[in-house]
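One chain of protein is taken out of this complex; the other chains stay put.
This part shows chain A:
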Amino acid sequence: MNWVKNNLGKWVLSWPPLVYLVLFFLVPTTIMFVAAFRFPGEFGGLAPMYNIEDGKLVWDLTLENFQRLFEEPLYWQLFLKSAGYATVTTLSCIAMGYPLAWLIARSPKKYRDLLLLLVILPFWSNFLIRIYAWMIILGPASAFTRAVNVVVTSLGFEPVQLLFTPFAVIVGMVYVHLPFMVLPLYANLEKHDLALLDAAQDLGASAWQRFWKVTWPLSLPGVFAGSALVFIPALGMFAIPDILGGTDSIMIGNLIKQQILDTRDWPFGSVLSIMLTGGVLLMAALGAVLARRGKRG
């Protein structure tokens, strides 16, 4: 009786969300994993998991969907390409986000919240609208594209197309993910002890040495945290390649969407989703290890 009394609060609080998330997150995810081992149904979807033959239960599961993935190099190339896009996006976010995070961390306290808010604010406007904005800017008739082409042709090259290229996909991905890089970087840089920089200066370190030998190593946990927050969603992206990219710019997310919604080959779509999950877990584990090492060193 006492046990019930002591744990009543815990049960009342945790059961409703627990039951909901088991039903609408854990169970669906489990079904997706099982679906990867089944045959596709005749009209899409899934074939039965077992048959009753002569009164006996016969399991009807297969590894064929995984085989297909390993046998067709095109799918592997698509995974590698998606990882490439996500990597370039992450590096670009570091290059753009680092100076900004640094400046915010070093500016007077009363402006910091405002400067941070200005970074987050665009993030709160709809994701599609932000991608769509780049459709306007990179479109063939836009002032930006024409200006770029004036420069390009004056240098003696053929005019370039910006929209529906891998370049446009990267720009869109960097735009959407930049706040995820700036916030953890800021949180890290803001805590640095500036006396360390003074000490380095007294010992004769140049500005570059002060950054490379002091600030950068100390900021690595922030860099890794930000990289995980950018890389993971970027890896599974399908809307940005769909809207800003051409047919050559599709990513793994586009293939998953096509298999699940258009072709309705759920088993293969599930296999691809599982591989994507695997990639995400791998990156998360790597990020955690690197962040810990960065903290120690």
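Here are some notes:
Keep this in mind: a residue touches a chain if its C-beta (ideal position, glycine included) is under 8 Å from a C-beta of that chain, and two chains touch if they have at least 3 such contacts; residues count from 1.
Just so we're on the same page, contacts and distances are computed from a predicted model.
The chain absent from the displayed complex carries the UniProt protein name "ABC transporter permease", chosen from "CRISPR-associated autoregulator Cst2", "TolC family protein", "Alpha-ketoacid dehydrogenase subunit beta" or "ABC transporter permease". Only one of A:K81, A:R112 or A:R130 touches the chain withheld from this view, namely A:R130. Note that of A:A47, A:L220 or A:I243, the residue touching the chain absent from this view is A:I243. Among A:Y85, A:F164, A:F224 or A:W266, only A:W266 touches the chain left out of the display.
Which of A:D198, A:D248 or A:D262 touches the hidden chain is settled by the complete complex: it is A:D198.
Counting over the whole complex, chain A has residues 8-10, 12-14, 16-18, 20-22, 24-29, 31-32, 35, 45-46, 96-97, 99-100, 102-104, 106-107, 118-119, 121-122, 124-130, 132-137, 139, 141-143, 175, 178, 194, 197-198, 201, 207, 232-233, 235-239, 242-243, 253, 256-257, 260-261, 266, 269-270, 273, 276-277, 280, 284 touching the chain that is not drawn.
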